[in-house]
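One chain of protein is taken out of this complex; the other chains stay put.
Each chain gets a letter, A, B and C, in the order it is written, and its residues are counted from 1.
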Amino acid sequence: MKSDKMIIPIGPQHPLLKEPIAFTLTVEGERVMEAGMRMGYVHRGIERLAQERSYVQTIHLVERVCGICSHVHATTYCQGVEALLGLEIPPRAQYLRALLCELERIHSHLLWLGVLGKNLGLDTIFMYAWRDREIVLDIMEDLSGGRVSHAINVIGGVRSDVDEAHCDEILRQLDLLTEPLARLVGLVEHERTLKARTQNVGHLSLEQIRRYCVVGPVARASGLDVDLRRDMPKAPYTDLSFKVITHTAGDVWARTLVRMQEAVESVRLCREILAQLPDGPISVKAKRRVPPGEVVSRAEAPRGELIYYIRSDGSEKPARLKIRTPTLTTLITLPEQLREVNMADVPAVLSGVDLCIACADR
Amino acid sequence: MGLRSFLYLLPEAWRTWLKRPSTVRYPFGPLELPPGFRGRVVIEPDNCRGCSLCVRDCPADALELQRVSRDEFRLIFHPERCAYCGQCELSCNFGAITLSNDFVRATTDRDTLTEILVDRKPEPESEA
Amino acid sequence: MTHSLETILEALQATFPALSLDTRAMLTDETVISVPGDVLTEVVGELIESFDFYHLTTITGLDTGEGLVLLYHFWNIHGLTLYVALPYTEARVPTLTELIPGVAMYEREIHEMLGVDFTGLETSAPFLLPDDWDDTLPLRKQAVESEDEV
Partner (left out) sequence: MQTAFTLLIFPGLGFIVLCAWLFDWLDRRIIARFQGRVGPPWYQPVADFIKLLAKEDILSTGINPALSTALPVLSLASVLTVSLYIPVARTAPVSFEGDLIVVLFLLSIPALAYFLAGWISGGVYGILGANRSLLQYFSYEVPFLMALSGPAILGNSWRIAQIAQQQVGTTWNLALQPLGFILAVVGLIGKLKRDPLDIPKAKSEVVGGSLTEYSGRKLALWHLAMDMQTVLGIFLLINLFLGGTSASPLWGGLGFVLKALGIVLLLSTASVLYARLRIDQLANLGWRVLAPLALMQLAATIWMGG
């Protein structure tokens, strides 16, 4: 060995990373000693841009914070502005929003399972997960006109409606999805080589989770029983019954299980939402000027707790928009997770936390 | 349990082998798009009143209104800036602007894309 | 929720007389407490130990035209926000990295965007802004005016 210490850049461009972020691992032999991180490659200054756009335009800006969970960003933002306006949106719109939130959770978890499989060398699971995910994308495309960026939210409700026939069509497609999803969950639980690569890798104890304020599936996999849909329920979730999935192992395998079981739970939730879909209008007229005030709007994004702080000064443009996406909390724990890890485990650890860099950089 | 977890993926792989591949043959085959798909911006010139509600609400500044007088104005559309969010369709009260199903044709030169959607000229006064 | 918000407010008021319970309206289930900068670390320590408010969601940096404001959003079933007002001239606040290691990222971002100086925070590397960024503070109000004039 030339020098026992080597600096390995997992640079902005790397097959492991789907989005640009730079890790510099100092490696001794095969063991990672210390990990540095540089972010900001996809920083678009969305919080700054929002100050120059009207509330209506900011919906579409905020939808492009993250490519995977765009709907939950728009929903949280609209709920914040509606709170400022003191607007009560029709129940049907709340249910339609929740339906798309849950569909997006399934789509995000399946996408992530494919990425994990790809990074661990099991391309088959990537193909299967993304093939089954197409069913969810088709449902969302029929519903909102866009596979990923849905633009279904308006301030005061939702844009497109769902008639009876369309509901049955969605239910039929959800039935189509249940069986492959169950197979994927079985795969994650039993496949021997996948378990060999993910069990007790990238372990985070409950104490570390609380100290680093980690949120979402990563926290729930270590035993933290927090889910904003239940702990801080907004309209439709108050009368929807669902189970919060937690594990205690706290390693990449536990996180995989939590995410896949959450996806199964979300499918059941979608059915319940469609069953209880109330009738009535889908949106309410909203004024363009928002009275001065501040609001903190929280929601459960596929990766965890998402918070929007909006401050309005009475004009048409938000005075200040602060977004904190869940990936930032898991990013903080990465240097700690990567310490003392075998170099070959780095893909498992980096994929385990389900990084969404566009979210983190804003 | 031991052997089955070794060959866990085999039954699924075999089932996939027998089924038709699930990849779409686009561009060699057709691509089915849902009715609500948000594609190219299409205009109904007569409905347009030149009120520029759409221009104001477009998040990507893709629409531009050049006005000479009350009846003479031009609505210019820059497809390369458009984010296909459909906000213009929503903001327009006269149903003049909608999003069709086909997507933008590719081009090497940005300027060739710019389109003049509405070119309203004042009608010549018939009586003196 | 072991302690209701009211008991927390009274207890904090008892231990920290300088605290004013600014129940400024913050929508959807937020309680706001305005805290002077220098006593911040003790208040947060108190919140974490005795009231189990360990989860700091984020820190919002604000430029209200008169001065800078930091909002520490805590969460434990209900939202609790610490409102720290800072004058432009002397925008200095102690860092909370010993209590909450994760807060370093939020503090580095605010340091970069608003120029608040966190004593004890290692801020050599830029967080989100590019390396060759001339240190104008993007989220400061005057950054907006300068753009309008041009």
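Descriptive notes on the structure:
Please note the rule applied: a residue touches a chain if its C-beta (ideal position, glycine included) is under 8 Å from a C-beta of that chain, and two chains touch if they have at least 3 such contacts.
Please read all numbers here as calculations on a predicted model, not as lab measurements.
Interchain touches from the omitted chain, evaluated on the whole complex, reach A, B.
Note that of A:16, A:235 or A:249, the residue touching the chain absent from this view is A:16. In the complete complex, the residue from A:44, A:64 or A:131 that touches the missing chain is A:131.
Touching the missing chain, out of A:35, A:346 or A:359, is residue A:346.
For chain B, the residues in touch with the chain missing from this view are 7-10, 13, 16-17, 19, 21-23, 25.
Interface with the hidden chain, as seen from chain A, comprises residues 2, 6-9, 14-16, 30, 117-125, 127-128, 131, 191, 193-194, 196-197, 342-347.
Convention: only the chains that are shown with their structure count from here on.
Mean C-alpha positions place chain A and chain C at a centre distance of 25 Å. Separating the centre of chain B from that of chain C, both taken as means of CA atoms, is a distance of 43 Å. Of all residues in chain C, none touches 2 or more other chains.
Not a single residue in chain A touches at least two other chains. Those residues of chain C lying in contact with chain A across their complex are 24-30, 54-58, 60-63, 71, 73, 75, 77, 79, 81, 100-102, 104-106, 125-130, 138-139, 144.
For chain B in complex with chain A, the touching residues are 4-6, 8-9, 12-13, 16, 22, 34, 36-38, 56-60, 83-87, 90-91, 99. Listed in rising order, the residues of chain A touching chain C in the complex are 38-40, 43, 45, 47-48, 51-52, 79-80, 83-84, 210-214, 231-232, 293-298, 305, 307, 309, 311, 320, 322, 324, 328-329, 331-333, 361-362.
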